[in-house]
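All protein chains of the complex are present and in place, except for one that has been dropped.
Moving on to subunit A:
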Amino acid sequence: MSLLLLVLLVACALGTITAQHRARKSFVELEAEQVAAKKLEEEFTQLQLEQSTWSTHKRVEAVASKQLGMKAPDAASTMIVSPEAKAP
């Protein structure tokens, strides 16, 4: 009887150790993923920064006018479409 209990006890002990080990392994993986997520987040802010730097109005205007030879339409060549449905 007591021999059986001893076997059971050892089995349980080994089970606990394996479980603990597995938990730790998973935890290390989780940590690694979190670090990766943080890295991606940082990359995202850097990309956002880059995007907003490239898309400043100053730069867009300079490219449009100097490289592409564009200009803003003056008032006289602007048509404003009014949403109100009034027959002429």
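What we mean here is this: contacts are C-beta pairs under 8 Å (C-beta built on N, C-alpha and C of every residue); 3 or more make two chains touch, one makes a residue touch a chain; residues count from 1.
By definition in this document, contacts and distances are computed from a predicted model.
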> UniProt name of the unshown chain, from "Peptidoglycan D,D-transpeptidase FtsI", "FMN reductase", "Threonine/serine exporter family protein" or "CRISPR-associated exonuclease Cas4"?
Replying inline: "Peptidoglycan D,D-transpeptidase FtsI"
> Which of these, A:11, A:36 or A:49, touches the one chain of the complex that we don't see?
Replying inline: A:49
>> If the hidden chain were put back, which residues of subunit A would touch it?
In response: 23-24, 27-28, 31, 42, 45-46, 48-49, 51-53, 56-58, 72, 74-76, 78-88
